[in-house]
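Note that one protein chain of the assembly has been removed; the remaining protein chains are unaltered in position.
Read from first to last, the chains carry the letters A, B and C; within each, the first residue is number 1.
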Amino acid sequence: MLYREAGQFKSSYAQDQQIFPIRQDRVAIALLLVLAFVVVPLIGNQYWLGALITPFLIFALAALGLNILTGYAGQLSLGTAAFMAVGAFMAYNFVLRMPWLGVIPSFILAGLCAAAVGIVFGLPSLRIKGFYLAVATLACQFFVLWMLQRVGWFTNNSTSGVVTAQQIVIFGVPFDTPARKYLFTLTVVAVMALLAKNLMRSETGRAFMAVRDMDVAASVIGIPMMKTKLLAFAISSFYCGVAGALHAFCYLGTVEPEAYSLDLSFRILFMIIIGGVGSILGAFLGSAFITLFPIFLNLVSGAISHATGFEISHAVISNLELIIFGGLIVFFLIVEPAGLARLWQIAKEKLRLWPFPH
Amino acid sequence: MILSVENVSLAFGGVRALQDVSFDVGEHEIRAIIGPNGAGKSSMLNVLNGVYHPQKGTIRFKEKIFKDMDSHEAAALGIARTFQNIALFKGMSVLDNIMTGRNLKMRCNFLQQALWVGPAKREEMEHRRAVEEIIDFLEIQHIRRTPVGRLPYGLQKRVELGRALAAEPKMLLLDEPMAGMNLEEKQDMCRFVLDVNDEFGTTIVLIEHDMGVVMDISDRVVVLDYGRKIADGTPDQVRNDQKVIDAYLGVTH
Amino acid sequence: MPIEVIFFIEVLAGGLLAGVMYALVALGFVLIYKASGVFNFAQGAMVFFAALTFVSLVERGWNFWLALVVTLAVMVVLGLVTERVVLRPLVNQPQITLFMATIGLTFVLEGLSQLIWGSQPHGLELGIPDVPMEWLSQRWNINISQFDLFAAFVAGLLVAVLAVFFQKTRIGRALRAVADDHQAALAVGIPLQHIWAIVWAVAGFVALVAGLMWGVRNGVQFALTFVALKALPVLLIGGFESIPGAIIGGLIIGATEKLAEVYVGPFFGGGIESWFAYVVALLFLLVRPEGLFGEKHIDRV
Partner (left out) sequence: MTVGTLDTFPKLLMHHAQLRGARPAIREKDLGIWQTWTWKRFADEVRALACGLHADGLRRGGHVALVSDNRPRLYAAMCAIQCLGGIPVPLYQDAVAEEMVFPIQNAEITLAFAEDQEQVDKLLEILPRCPTLARIYYDDPRGLRQYQQPQLRSYDELLKAGSEALARNPGFVDAEIDQGSGSDVAGMFFTSGTTAAPKGVVHTHASLLGPARTAAEMERLGEADVILAYLPPAWIGQNIFSCAQAFVTGYCICCPEAPETLMNDMREIGPTYYFAPPRVLEALLTQVSIRMDDAAAPKRWLYRKFMGIANRVGGALLDGKPVGFLDRVAYAIGDLLVYGPLRNVLGMSRVRIGYTAGEAIGPDLFKFYRSIGINLKQLYGSTETAVFVCIQPDGEVRADTVGPAVKGVELRFSPQRELLIRSEGLFREYYKNPEATRAAKDAEGWFHTGDAGFFDAGGHVKIIDRVKDVGKLADGTLFAPKYLENKLKFFPYIKETVCFGHARDQVCAFINIDPDAIGNWAEKRNMPYSGYTDLASRDEVYDLVRECVERVNADLAAEPEIANSQIHRFLILHKELDADDGELTRTRKVRRGFIGEKYDALVSALYSGQTSVHVEAQVRYEDGRTGTFSADLKIRDAKTFAPGAATRAA
């Protein structure tokens, strides 16, 4: 209905293969970016920015990382939180031990460390497939958390095992207020999402999807199994590592192993299942859903208890949250395995064909 | 002689799939391999393409001798193939499937591709153009953006041929390209196979059951039976060879 | 007998008995995988749910045996509902989708159990003292807890019953057929849905037994669900389809874990039992990807 595509012809392959070939989409994305970069920091208050939107972006980045590995390359992983932990701790150590590096280079180096860990725990993927591989990443989850707690170097031998993350200063500008932290996170996530989109629509992305769909055929037509799978693990872990660093520096403010438990890995896996396996947009939709849903639940229960006077205890709400998340996973897997992203795509397709059904 | 197979023997455990098979394939030739079910045709193809490694014998491809090839190496050398039951990537569109065929030819590393602007973009556009020529050649412009899973059988076979062609192969191995096709689709596929051989000069090794097709389009035919070569020659010679008739009519050995 | 050897026997025995506990849980996984090809991650949550239900009933003054039967009934119903709501619509989906569905199921069960019975931990008493066997400790003063032996006995009994059930009975044979190929089983007229219902009910029963054993050992609390994570390495070593594999795998993991904890742990600063089992399983996998007893997968081009 909203689309007026008549006249938008493509006279070069570059135009034909751009991320948003239709003008209406480009306008929508431009508006969204303006809204995100200008409007939100102005009107956002401490709670909305600090507790809602920044974590949404951070988790979206982690979900994007997992989607690259599980969605595009088809390698199931339950160790996302561990890679985030590596990112967080290494970022802390780089900033601590090499302050001259500056924040962004240390985030990148932290990401690379996470990528290295990813490659190590990705090696088994060369021989085993499917949920056998989930076990290898589970091993990574437990091993990394154990190591971070045991080896003092990571936490600079702090007794409580919890360390406060340093303040982010880039070119002398302190990023301390929620608005600035939000802007920093947004910039990082936006750039990395663009890089991921470019990667997925070019040769690497196709190699990943080929390995996911039918790896026997992929190897026969010349796609190197080892290089592709390990690259998927590396890139995915890099994204999770940077997300971990952001999680520590811009959201929690502290670096602690408990924040990166197996439960977080499951939450991020939920994000891509509900959001949409194998789509960049899916990571964002999933993260938005999983981050905003508990808040929505609280509001609803608050309203119910307000209306009916029947006080719902906090424990009950958290249990309800668990049940509903679990239920939604099953629901989505049955109704629409490709998640919200697929529903979004169908809706868009219908709008483009409006008023015709096909 | 682009390819010559010398005394290849292949066995799985006790089962002897191929016994001392030798034949050669000329440059730009359409070479058919026929034989009753279980004669070892597909095994032979998989040996050529490096999926199976023969216990005995060698393969000479463009003057390079191979004891055995791994499929990755075969692809790099310019040997492409299609599969008996279609091995397309269901999660991708027709265009992406055929572009995957060109992966070997792409030089940019993943960092350049992530950046997209610059060499990676140029390279992508060049390869896109080459793929478009194949799409035009196979007359599948109208299904360029359709996910492969949704296509009818005949079109999927054509897309798979497109993917194999995208690698600009020297030699193309076709594993029963016409299986399960109606008369019209068969005629189309024959036309494409002939045009590929004629237009691009690709050598074609064809496995096919439909005798009509084999006799029409192939230059020379190898006949396998129980893993052994029982005849080799032009379609007419092979058609009147008594051993071939027995093999097909099931005379007991 | 020198003190080190006694100590080693005790540690080994402790490990083996812990392994039995792992095996019990692993058994539930194998059952469902064998019959429906689904790797049921929610088995851990079922163990917790069964234990919690039983304990809560007993605390409300129900007689021991009555509580046992009611809990079993509840587990059977839970099995049926799960099969009907979750598995039937996903019948020919790839294994990864089913695996993720069971993760969803895990969260539903966890939320449900705590919603109904509350989330404070409960002690569980089965009337068997957790005290070392007298004659053993007098003769060679090796003290192995009575309860562990009892648990081992129960596990052995359960395995025997299941082995017979699978090999000899008509339903058992049908189960094995279904495990190999759903369509083929349907073709020969095996009532697939019916069979799956039975399988899930039996798995519920196994979960209950495991829940009781673990409940006594560590108390019935939320951590019980993570027992499923412990069962994973066991399955990897033993293979997903074989019952003996699950038992032997459990023993191997239990023993190596305990020994490593005592002898190797100190060099790494202790606490290695969280990941050591996985490393062992991984090493095993790299050698034999399909585990001790699993069949070899052949990918046809």
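By definition in this document, a contact is a pair of C-beta atoms (placed from the backbone, for glycine too) under 8 Å apart; a residue touches a chain by one contact, two chains touch by 3 or more.
Keep in mind that this is a model prediction, so the values were computed, not measured.
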Kindly name the visible chains that come into contact with the excluded chain. A, B
Write down which of B:195, B:216 or B:236 is the residue touching the left-out chain. B:195
Chain not shown: contacting residue from B:32, B:120, B:135 or B:238: B:135
Please pick, from A:13, A:48 or A:331, the residue that touches the omitted chain in the full complex. A:13
For chain B, which residues reach the chain that was dropped from this view? 128-129, 132-133, 135-136, 141-142, 144, 184, 195, 198-199
Can you list, in ascending order, the chain A residues touching the missing chain? 1, 3-13, 15-16, 353-358
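FYI, only the chains that are shown with their structure count from here on.
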Computing the C-alpha centre of each chain, which chain sits at the greatest distance from chain B? C
Using CA atom averages as chain centres, what separation in Å is found between chain A and chain B? 41
Which residues belonging to chain B are in contact with no fewer than two other chains? 51, 83, 87
In chain C, which residues are in touch with two or more of the other chains? 301
Complex contacts: residues of chain C adjacent to chain A: 39, 85-86, 89-90, 93, 95-97, 99-101, 103-112, 114-115, 118-119, 226, 229, 232-233, 236, 268-272, 274-275, 278-279, 281-282, 285-286, 289, 299, 301
Touching residues of chain A toward chain B in the complex: what are they? 12-14, 16-17, 195-196, 198-199, 202-204, 206-207, 209-210, 212-214, 216-224, 231, 235, 278
Using the touch rule from the top, collect the residues of chain B that touch chain A in their complex. 49-51, 71-72, 75-76, 80-81, 83, 87-92, 96, 99-101, 103-104, 106, 108, 110, 113-116, 120-121, 124-125, 128-129, 163-164, 167
